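Omission of a single protein chain aside, the complex is shown with its protein chains in their original locations.
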Amino acid sequence: MSDIAKIGIVTISDRASKGIYADESGPAIVAFLTEALTTPFEPLVRVIPDERPLIEGTLRDLVDHHDCQLVVTTGGTGPATRDVTPEATEAVCDRMMPGFGELMRAVSLKSVPTAILSRQTAGLRGKSLIINLPGKPGAIRECLMAVFPAVPYCIDLMEGPRLETRPEVVSAFRPKAKPAS
Amino acid sequence: MSDIAKIGIVTISDRASKGIYADESGPAIVAFLTEALTTPFEPLVRVIPDERPLIEGTLRDLVDHHDCQLVVTTGGTGPATRDVTPEATEAVCDRMMPGFGELMRAVSLKSVPTAILSRQTAGLRGKSLIINLPGKPGAIRECLMAVFPAVPYCIDLMEGPRLETRPEVVSAFRPKAKPAS
Partner (left out) sequence: MSDIAKIGIVTISDRASKGIYADESGPAIVAFLTEALTTPFEPLVRVIPDERPLIEGTLRDLVDHHDCQLVVTTGGTGPATRDVTPEATEAVCDRMMPGFGELMRAVSLKSVPTAILSRQTAGLRGKSLIINLPGKPGAIRECLMAVFPAVPYCIDLMEGPRLETRPEVVSAFRPKAKPAS
């Protein structure tokens, strides 16, 4: 295990990957992590089109060859025919984490009724956590604020690097250990 | 694409399909759609027993041969051994939409604790949206009121016919396009 956390950040967008517009979503995730984490981390950034084999290959590469214990994706989770990020995520994960998608949809639903169209999920590949976020920068922050308090303990449980957060941004929650008996 | 929306309405019930009692659920869906939509639509109505191959065949037929971009089912989503609508729906869909079932159960849970027994789901077959509703007419309306605001935008994203609603019944929500830069 390296001494700084490696975090994969994958923007999945046909247009951003072709340079038709600048990717704002990946940088929004990096900005959130920089603000939220006091633990040093190395972001591994990718911008790829909505091609399922490429998404799967990128996720596998970040986890298996680059030792990312956390990978966050943005984009490709809606109902448009090109949106296949959840299917690619499920294909590379051996265990799913349904609570992430449920909570992100419930939180977004307070803002927009179309939150139910978000198909985002999360899952585990070996000892790594992969989380789908929505594509829009505003929704990214809202979803990260909701789920990130649980992320450091999840990484702990998989024996990954200890992530510490700035409590004024987001409080990592770690259930107290049982008192020694 | 035809100029009026085609909407499949499938009642799945052993007893209704045998004429043991009159189907009230399919007509309740047609009544809701007539009240909610200002866009002209053609309802394609089917009443079939709880047989998984027949449910799958009916859904495929409505989507593939009758160009329904929206199919709504009622019945067959509980835990009784004959209830297999969610399994049939998942079998014909290539991508799932977990947010629909989550929201319908959350809404019904405010009325009855047995809402968690509803196994209903929704998914996409190509460019068509298939939504499972509960079997009881009262619950049908409650669930449609909850999820229908997101349906027109979902159909938009799959390049289907533009559905307009009567705002005093249900407001279709379409996120505002980005201002031109």
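Labels for the chains are A and B, by order of writing; each one numbers its residues from 1.
As a convention for this text, a contact is a pair of C-beta atoms (placed from the backbone, for glycine too) under 8 Å apart; a residue touches a chain by one contact, two chains touch by 3 or more.
Every value quoted in this text rests on a predicted model; they were computed, and no experiment measured them.
Enquirer: Which of B:105, B:127, B:141 or B:174 sits in contact with the chain that's absent?
Expert: Spelled out, the listed residue whose C-beta touches the missing chain is B:105.
Enquirer: May I ask which residue of A:63, A:97 or A:163 touches the chain that does not appear here?
Expert: A:97
Enquirer: Looking at the whole complex, which of B:56, B:87 or B:156 touches the chain that is not displayed?
Expert: Checking each option in B:56, B:87 or B:156, the one touching the absent chain turns out to be B:87.
Enquirer: Over the whole complex, note the residues of subunit A touching the chain we left out.
Expert: That gives, for subunit A, the contact residues 95-100, 102-103, 106, 124, 126-127, 129, 147, 149-150, 153-154, 157-158, 173-175.
Enquirer: List the residues of subunit B that touch the chain left out of this view.
Expert: That gives, for subunit B, the contact residues 78-81, 83-84, 86-87, 98, 101-102, 105-106, 109, 112-119, 121.
The criterion applied here is as follows: only the chains that are shown with their structure count from here on.
Enquirer: Rounded to a whole Å, what is the gap between the Cα centroids of subunit A and subunit B?
Expert: Result: the chain centres lie 31 Å from each other.
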